[in-house]
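So, chain A:
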Amino acid sequence: MKIKVLTCDDMDRLDFEPTLIVCFYQSNKQKQVLNHYAMLKKQYPKIDMIGCSSESNIYDQIPYIEGDSRCLFMCLKLEKDAYRLELRNNTEERLRLPKDKSYNTIMFSSQYFEKIENWINDIQDELGGYNLFGAIAGVSDVLTDTATVFYNGKFYDEHVLLWLIDVTYYRLDGLSVHQFQPVGFEFIVTKSFKDTIYELDHRPALKVLEEVVGCITAQNIQSFDFPFFLKRSDMVSFDESPLSSIKTIDKVTGSISLYRYVKEHDKLKLAIPLSSKEQEDRLKQFHKFHKREDSIAFLFNCVGIKAYLGMMEFVYLMDLKYNLKMPFVGFHSFGEIGPIEINQKSILHNQTISLAILSPVKDRV
Partner candidate 1 sequence: MKLSKANIHILITNAQKRFGLSYDTAKNLVKDFQNLLEKDDVTFIYELNYAIFHRRNHKFTKNILNSIVETYVYLYGEAKTKEDKETIRNNFEKLFDMIFIERCQYSKRLEEKSHRTQKILQHTTKRLNETLETQELMIANISHEMRTSLNAISGYLTIINDRDILQGEDKQYLNKATHATRTLKALVSDILSITKINSGQLEIQKENFWLDRMLLKCIDNVALMLKKKPKIQLQTDIEFIPYMVYGDQNHIMEIIINILSNAVKYTDRGYIKLKMDTHKISQEEIMVHFVVADSGIGMTKEQVSHIFSPYSRFKTERQGLGLGMHIAHQLAKKLDGTLSVHSEYQKGSIFTFSIKMCISKEGKIDVSKRKICFFCENNQNTLFHKRVEFLQQEGALVELFEKENEFVNYLLTLDKDVPDFISIASSFDGYAKYDALIYYLKSLPIFRHTIFIAENINQHISLNYFDEVYEHFSPITLYIRSEHKQKHKNGKKYDISILAVDDTETNLDILRLFISKQFPNITLDLASGGYEAIGMFKIKKYDMVMLDLKMPGLNGFEVFEKLKKIGPLPPVYAFSADIYKSNIDKIEEVGFAGLIEKPLQPQKLYNIIERIANETDY
Partner candidate 2 sequence: MKQIIERTVQVAYDYLKAFGFEEDKVEVTVQKGISELENAFDRLQELVSKKDFDIEELDNILHSIKGILFQLGNGTDGAVVDSLRDEIDHSNAIEKIAQFIK
């Protein structure tokens, strides 16, 4: 597999004919993306280009976190027929997938939608239990921008893009890691609608939470200060449940809105950070993927992680770079898809660092 990671400024460094380009762009950089696509398509007519908008991009070079400047292009020369791309409207009832081969999948969704968690489950069931990673697109400014996925010249804001990778050619593995542990008593969601919790234990949700954590301010929400574990009825323990972050609060109705849908009888437990040692040990799990030849990594970091780590995020990215020893790109997303433990099913998370590594299968017959 030939690999090159480029930014807008050094597109002329591309020295091979790519088959697929994965592009991460800030949501207000659509024009730039289109221009580059046009240029690349002219040069390489058979090229595929997919992408996803981000809150900001992640890169394995200084400054590691791309602020308000460049888009990132992961240029890959993959084997012919080694992959296929599927675009789906997220209003479709069911996710229908090709069953001709076995695929690993990378999934980009322009937004969170009601059926996304079912689709994540279906992909894994229908594709024979192979690995799934991905993310929900991000935006720099939630008020003005729209999150999108990009597919061969067009931006889509209500779609899911599936990059299905043939398992006989390439393996895809990785992990989602968070830095928290559940604490305290569980609260039961007794009244909710879509992504909003109205009542916990039959009392106004905001009031119940504030009794524990104190007053929740706009600053707290922006900083993603109060994540919690959300356990569905089909989950055994909070340890295997995804984290969720507060999107907004409503002091009038006493409700809280999340970045995902929540159902009545779901259970909630507050999350507190692990000790520094435990946090580092968790991140060291990524080191087990190091030194894979001809491999690339995709990193999907939650915007909450960015807010949590702040300036330390680039230090962790440098650490990843020195230990993984492979090129990586990624972005800050509004949801990450991956497994908490290797060989477990992938679920949708918030507040995680999710790493997906694409490597050619050695000694392929």
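Quick notes on this structure:
Basically, a residue touches a chain if its C-beta (ideal position, glycine included) is under 8 Å from a C-beta of that chain, and two chains touch if they have at least 3 such contacts; residues count from 1.
The candidates were selected such that all candidates are chains of the complex that A comes from, given by their letters.
Note that the structure is predicted; figures quoted are calculated from it, not measured.
Every option in 1 or 2 belongs to this complex, yet chain A touches just one of them, candidate 1.
In the complex of the two chains, the chain A residues touching candidate 1 come out as 62-64, 183-185, 211-214, 223, 225-226, 270, 272-273, 308, 310-312, 314-315, 318-319, 322.
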